[in-house]
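Omission of a single protein chain aside, the complex is shown with its protein chains in their original locations.
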Amino acid sequence: MSEVLVDLLKILVFPGFIFLSLYSLFVEYADRKLYARFQNRVGPPWFQPFADFVKLLGKETIIPHEADVKMFRAIPLFSLAAVCTAFLYIPVWGVKSLFPFNGDAIVVLYLLTIPTLTFFLAGWHSSSLFACLGSVRTLTQLFAYEVPLFMAVLAPTLLAGNTGNWSVSGISAFYGSHPLLLLVNIPAFIVALVAIQGKLERVPFDIPEAETEIVAGAFTEYSGKLLAMFRMSIDIEMVVVASLLAAVFLPFYPAGGPVLGFVIYIVKTLAIVFLLSAVRATMARLRLEQMVAFCWRILTPIAIFQIVLNLILKEVIKI
Amino acid sequence: MKKPGSLFPFVMGMLTKKPATNMYPFIKTVMPDRFRGKLKFEQIKCIGCKMCEKDCPSNAIEIVNVGEKVFDAYVYLDRCIYCGQCVDSCPRKALENTKDYELANFDHEHLKVKI
Partner (left out) sequence: MSRVVVPIGPQHPALKEPASFTLYLEGERVAATNVALGYNHRGIEKACEERPYIQDIYLIERVCGICSHSHSTAFIQAVEEIAALEVPRRGAYIRSIIGELERIHSHLLWLGVAGHELGFDTLFMYSWRDREVVMDLLAMITGNRVNYGINTIGGVRRDISKEQSEQILKAVDILEERTKFYIKLATEETTLIGRLAGVGSLSREMAVKFGATGPTARAAGVKRDVRKDDPYAAYSEVSFNVITDDHADVLGRTIVRVMELMESVKIIRQLIKQLPDGPISVRAPRKIPAGEAISRYEAPRGEDLHYVRANGSEKPERVKVRAPTLANLTAITHMIDGGYLADVPIVIAAIDPCFSCTDRMISLREGDRGTETLMDWEGLRNYSLEWYKKNRGIDMNKIHALR
């Protein structure tokens, strides 16, 4: 009985929902502050993302006349639920996540696809012109970055092989005990970093939400509590994705217990957020066909090359 | 030669520089000497010719006779476009632009001031 309660506490408070929400607000602050400093500006104060969230909660929720009301209200909840669930399988303070099982790497990747599908559905059910254009662009972009991202995360999984059990915790443990193998995975890391910008819909891949072309894309008709939930789910998606990359590609686990492990986790995720902000500040937005061409012609071959390399290495080293 | 992310080293260097923003309400910018802000009126010099009223593009200044060759000037701060034509037109140089630009107000009546 007490085990169930402890598990429930872990899911809801730490490292579950409450910790995830607060950390995602902090990560949004870090991203916006870095972006501002790169542009020689001051940037928002530390409580700004929280203030934005509270402000949105207080606004009136307007639902367009022709939209499907039930779906309109339900979609943000699905998005939030999917990203929060994905976090349960990613290690936070060590090599073991909350509920690891064999094959949860694949489950995490698919859970991370759900938010993108909800963005598409959100735009589709809004019955508004700009929202439809945005949602169609979201799907087109999904076809572009999904394959390189999956392959880039698949490559280190293949190298870990049976020892890793195809579970994120297992992969972390495997690389924790063979730290030098991380150097082999660097091309996949770069591919994953670029593809992640597409998943999070940030410049240079923020085509589905291009403010100067289609107003706000799939979120044009959203307002109030529903928009707050969408924005929260985007922030949490950023934390989850950064944690996934940190767990799979950056395996530094000095033995020191959970507190040190937690601090290392924070440092790793913030380093990835730093890189993502820097990319956001240095590039312009690509056009849709340029992005698809780039992903299929440049990212996918590198990812395939990495997979082949890892397979050969696995046979050679025989671990 | 085209390089993707060619701004990257420059952008990294920006982290070491101070932000270029003026923190306005806490540090007020002082405008240069020629800045045309709120008008100032010297009653002694005014002769009541009303050239300023005639030349004002937006009817923002009013000269009122309050005594024997004594005149008061009223300015509508919301109509004034701060062009300074009245300053140039005055034959006795009784008007002058100050550097005051914080003239906003919640109440419409307070925007007609005696200068």
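By letter and in written order, the chains are A and B; residue numbering begins at 1 in each of them.
Heads up, the rule we're going with is that a contact is a pair of C-beta atoms (placed from the backbone, for glycine too) under 8 Å apart; a residue touches a chain by one contact, two chains touch by 3 or more.
Bear in mind that the values here come from a model prediction, so they are computed numbers and not experimental data.
Among the chains on display, the ones the left-out chain touches in the entire complex are A, B. Contact with the chain that does not appear here is found for just one residue of A:L34, A:A210 or A:I272, A:A210. For chain A, the residues in touch with the chain missing from this view are 38-41, 129-130, 133, 203-204, 206-207, 210-215, 281-290.
Although one chain is not displayed, chain B still touches it through residues 1-7, 11, 20, 31-32, 34-36, 55-57, 81-85, 88-89, 97.
The criterion applied here is as follows: only the chains that are shown with their structure count from here on.
Chain contact summary for the complex, chain B toward chain A: residues 4-8, 11-12, 14-15, 17, 19-21, 23. The part of chain A that touches chain B in the complex is made up of residues 36-43, 278-279, 281-283.
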